[in-house]
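One structure, as structure tokens, below. Some questions next.
A protein chain is absent from this complex, but the other protein chains hold their places.
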Amino acid sequence: MPMELLVTLVLALPIAGFGLTALVGRRLGTRAWIVAVPAIVVTWAIAMVVVWTALSGGFGTDGLHFTLYQWVPAGDFTIEANFAVDNLTAVLLIVVTTVGMLVHVYSIGYMAHDPGRWRFFAYLNLFMFSMLLLVLAGNFMLLFAAWELVGLCSYLLIGFWYPRPSAAIAAKKAFLANRVGDVGFALGIFAVWTTVGTLNFTDAFERLSEGLAGGQIEAWAITGIALLLFCGAVGKSAQFPLHVWLPDAMEGPTPVSALIHAATMVNAGVYFVARANPLFSLSPEAMFVVAAIGIFTAILAASIALTQNDIKRVLAYSTLSQLGYMFASLGVGAYVAAIFHMTAQGFTKGLLFLGSGSVIHGVHEEQDMNRMGGLWRRMPITHATMLVGSLSMAGIPPLAAFFSKDEILGEAFKNGFLWVWLVGIVVAALTAFYMFRLMGKTFYGPSHVDPAVEPHVRESPRSMTVPLILLAIPAALLGLVLGLPFGAGLIGQWLEPIFEEAQLNLGLHHEPVQILGVDGVLILVSVAVATAGLAVAIRLFGFHWPLRGDDTEAQPERVAALTARAPRLYRASFRKWWFDELNDLLFVRLGGRVAHFIWWFDRAIVDGTVNGIGDVVQGAGRDLRRIQTGRVQNYALGIAIALIVMAGGFLIVTAR
Amino acid sequence: MSQSLDSYLALSALLFAVGTFGFLARRNAIAMLMSIELMLNAVNLAIVAFGAFVPSLRGDASVIALVVMAVAAAEATVGLAIVIAIYRNRRTPLVDEYTQMRE
Partner (left out) sequence: MTLPQTVPFLGWSWNDLLFLVLATALLGTALMVVLGRNIIRSGLWMIACFATLAGVYALLGTPLVAAAQVLVYIGAISVLILFAIMLTQTKGGPAALVFHHQAWAAAIAAVVLGTLLALVVTSTEWPLAGEYAATSVRAIAQLLFSDYVLPFEIVGVLLLAAVIGGVFLAKRDEPRDEPHGERPE
């Protein structure tokens, strides 16, 4: 079983790294990475072997399935620790291990001066283990365990700088928002168990679709299960209305933001819905909900990203928006496009976050873009790599996200979801705009860097720039490699067999792309709007062109004039559509009232009853204690009275 | 009258009641012990009376009465020894002042 052994090693190495680092990391001092990083590098190498075997058809169409051991043997109810490796898993493995490895390397430099670095590397390794377990899991229970584990790691890493109150609060917020989704997810798993009696992915999906076809399972039950499971995906992938935690999660160290909150963990929801495609495709209603929530989140987050000033928050809202795209894509049945976009976005956003970390590092832990500017000369590598990432994100050909985003929009249009396409086009324009607003405010434009810091701003160390360069390569070329020719690229060849059944359920059939027909027009439209958004942003925030010398000075006025034209919209975007305030009102204030009432009820009624019983017993004891005088004659009197009663009773009985 | 079992038993009952009263009412530990002796004697009287009137019990009743006397002697010995021991510690023979172990 060499392949099984390799897959097991992929899981075992990170957890071993976690254990070692957690045990001896404190003694390693500045070399805390000495165990953790090599462990992940080796994991990456092994994972690549597995991926290569899987994608070259080494496991057949069904993929590799094996059981490591019986996890929960409880009578009829057994849960096995079984794993599945198919092409979908393989694509995920590429993203997770590659970004994971580069983030680990990057963290050596980024966390070099943090006294808690051994803790950081231990958590990162634990996260890698959890995420790989999530990807490899072959049943719902194992997936749920991994799901919770990544949530835990996310909590620990957001709150990594826990003495900072905002970090501690953000960690709690993320944990609670995830919990809300996870309740639905757990209920969904229960529902799957009670409906089909198995938790294995393949068996469960098979029986669900057979049950629906045979009439044993009602259609509404399928929809219910799908929507409950989708709750978990909404929480983990931060979709509306549980999206509020992701921007605050930026309180964590930047490598964490890149790895967990951009490239891997937040994709877990997308991965899960794709994995459960045979189930979701059975219910058009569930598909509709997925598409609607996805595209709504996309436009909502994009609109907020327009006005934020914290560099990491802009990226966080961008992540939200892209995740929304992916869900919309899943909802319209464009599974391949969703996974494609996930891959492209994972690399690109990982790159952007690491780049932003480099910038933040360079300007001495400043995150406000209003206090940056003109950095492109001082940080050339960071600037170049981030420019690649931004162009890709904005959907400019021939970079990675252009291909994937275009595929999503094209599929939405062709599958008859015109409204998804329309909103998606708007989002594409907004994306290009806010990405280049970020680039302009950070790298171009006039410098607003603190004068005391400015002379010290220089390029980050090599352990940080090398990962940036390495991430820029897939961000630039991934689309060309996987996405060409349009509609028949490598990614399609890998993933289409997996989604065959879902396509069949949905009644969709794969049509050849007409580059000179409808597809060509769609591509042109999306490129045009992206370019337009980009151009506007550059004009407002970018260079002053040498030809028009006084342009830079006019920029702030132009921005102010634009915001003044739609002050309400600006405020809405700037205050994030008041979602935090709404939650505060709904859950903190109103929930507080309810909780207060319940507290009162508990105190007055429940405790009152309990304490009342206690008081009665105590009082009775206190009063009855007087009977226990300790005087033998009082007791003897009792005996005498009892004797009288007995004699009297005897007399009465015999007299009758 | 002297030939009737009932009269002896009634006498025994009354003697027992007198002993009961003494035990319940007296405060002095020794007086209480004396009351107990009276009650034991009342029981003994009943036993002997049964022996005199029930042919099948004739010898046995006397034996039992003798055993009761011996036990009563043992009880009196130990009881009085306890009273003296307590008196030595508490300086009082009055039972209702022995409240050391009340709470």
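For clarity, chains are labelled A and B in written order, and residue numbers in each chain start from 1.
Going forward, a residue touches a chain if its C-beta (ideal position, glycine included) is under 8 Å from a C-beta of that chain, and two chains touch if they have at least 3 such contacts.
Please read these numbers as outputs of a predicted model, since none were measured by experiment.
Engineer: Residue by residue, what part of subunit A touches the chain that was omitted?
Structural biologist: Per the touch rule, subunit A residues meeting the hidden chain are 633-634, 637, 640-641, 643-644, 647-648, 650-651, 654-655.
Engineer: Please output the residues of subunit B touching the missing chain, sorted low to high.
Structural biologist: So the residues of subunit B touching the missing chain come out as 1-3, 5-22, 24-31, 33-35, 37-38, 41, 44-45, 48-49, 51-63, 65-67, 69-78, 80-85, 87-88, 91-94, 96.
The rule is short, and it goes like this: only the chains that are shown with their structure count from here on.
Engineer: In the complex, go through subunit A and note every residue touching subunit B.
Structural biologist: Against subunit B, the touching part of subunit A is residues 628-633, 636-637, 640.
Engineer: Spell out the part of subunit B that touches subunit A in their complex, as residue ranges.
Structural biologist: Interface residues on the subunit B side: 20, 23-25, 32, 95-96, 98-99, 101-103.
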